[in-house]
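Apart from one protein chain that is not included, each protein chain of the complex appears where it belongs.
Coming up: chain A.
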Amino acid sequence: MAIDLKASPAASRDLADLVRADRAHTSLYTDPAIFEQEMDRIFASCWVWVAHVSEVKEAGDYKSTYVGRQPVVVVRDRKQKIHVLLNRCRHRAATVCEEKKGRTNSFVCPYHGWSYGLDGSLRGVPHPESYGQCLDKGEYPLKSLRVEEYAGMVFATFREDIEPLADWLGPAKKWMDLFMKQGGGYPIRVAGEHRFRFPGNWKIQLENTTDGYHFPVVHKSFLSSVDEQTERMLDFVNGPGFVEDLGNGHSVMVMIPELVDLEENLDAPIPARFAELAEELRKEGHDEAKVRRIVRAVGGSGFNLNLFPNIACSMAFFRVLRPVSVNETEIHHAVITMDGGPTAANRARLRLHEHFQGPMGFGTPDDSEAWERVQKGAQAGTDLWILLNRGLPGERITEDGRASDVSAETGMRAAYQQWKKLMTA
């Protein structure tokens, strides 16, 4: 087939043509016009993850982040309601918050001093006399997004007319519930994050969360750095795991089926790498049942849950993606700890996160390198396609959607079908 390379595909042809059942067109990575449409039709039109509740635990706690490219502030007010507010003064547009995280009583614009309450309401305007009767403060709160949460995960949307969050998540909800069991009986807490950028399109990262196929290739150096038992556990590509399309672009990749439910199999032997931690917890006086529950939770869940378009519950951390431009993406890997849990267990989780994630981790840099090379390679053969047909022959219908083997590209197909639905709506 011929692709018109002169004009942007977004302008010249039906976007629906760019995603097929088994492939996606290269322009989805490279066309700035498509990226602009994605910001509108995807990031401004569906539920976008903004925070975990632990990041805004107390009244006045806030976090500044983005919905698509739009800066927002996530803040808990005195009535414990979480607001997501556009980070833009209603007067002349300056941001009202520059800190990544903190606690405050109000947001004050640094330019002319307009001040806003935690719910976004405009409280004070310096020297109001000049406005006479022409400024009604009630008309100029910080612009507020619609906010809903599930399992401690907070999502926002610009749209009042889309389905409730719970419907959007659908069968993904039960996987979110399972993921939160890694609190080991404690509430889970986001305790920091690694941030990095790579020169590539956001969908390259989106795909990677349910890409089991790359693991033994890209992460060879990580696998060489763990003990044999762990290496065997992570040798899952020919194993009994699966990838399942959960609808609405969401998908789950189960790499280690015995670690799907962290509150089951508590009698199983404690892995060698956690023997020392278990001993430390016993010495602290925790009973054997609790020791086993905590230790099993420390290693994280045996699956990656990809929630379209920007968040994943990935084994033991949250993976957040933020599209910056058609060829630049920022990624946050937020570490999860047990809020109020044993120090030794939380240290183990921090060290495990540092081992794989971050710019000096043994895993992330290699992922990042592979994604850069995808973006670079996508400049060649701009009429070529990205293949997404792995695992198609083995795909079967399930109660929640469809599934195939653990290294199938079923999750990517799910995401691209959702992309097509939103982009052509």
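As a convention for this text, a contact is a pair of C-beta atoms (placed from the backbone, for glycine too) under 8 Å apart; a residue touches a chain by one contact, two chains touch by 3 or more; residues count from 1.
The rule we apply is simple: contacts and distances are computed from a predicted model.
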Undisplayed chain, where the name is taken from the UniProt record, one of "Quinol oxidase subunit 2", "NADH-quinone oxidoreductase subunit K", "3-phenylpropionate/cinnamic acid dioxygenase, small subunit" or "Enterochelin ABC transporter permease": "3-phenylpropionate/cinnamic acid dioxygenase, small subunit"
Option from A:Trp202, A:Phe362 or A:Trp385 whose C-beta touches the chain left out: A:Phe362
Chain not shown: contacting residue from A:Lys81, A:His112 or A:Arg197: A:Arg197
Among A:Lys81, A:Lys100 or A:Arg159, residue touching the chain not depicted: A:Lys100
Chain not shown: contacting residue from A:Thr26, A:Ser314, A:Asn346 or A:Gln375: A:Asn346
Of A:Leu246, A:Val260 or A:Val335, the residue in touch with the unshown chain: A:Val335
Footprint left on chain A by the chain that the document does not show: 100, 191-198, 218, 220-222, 224-225, 330, 335, 343, 346-347, 350-351, 353-355, 358-360, 362, 364-366, 368-370
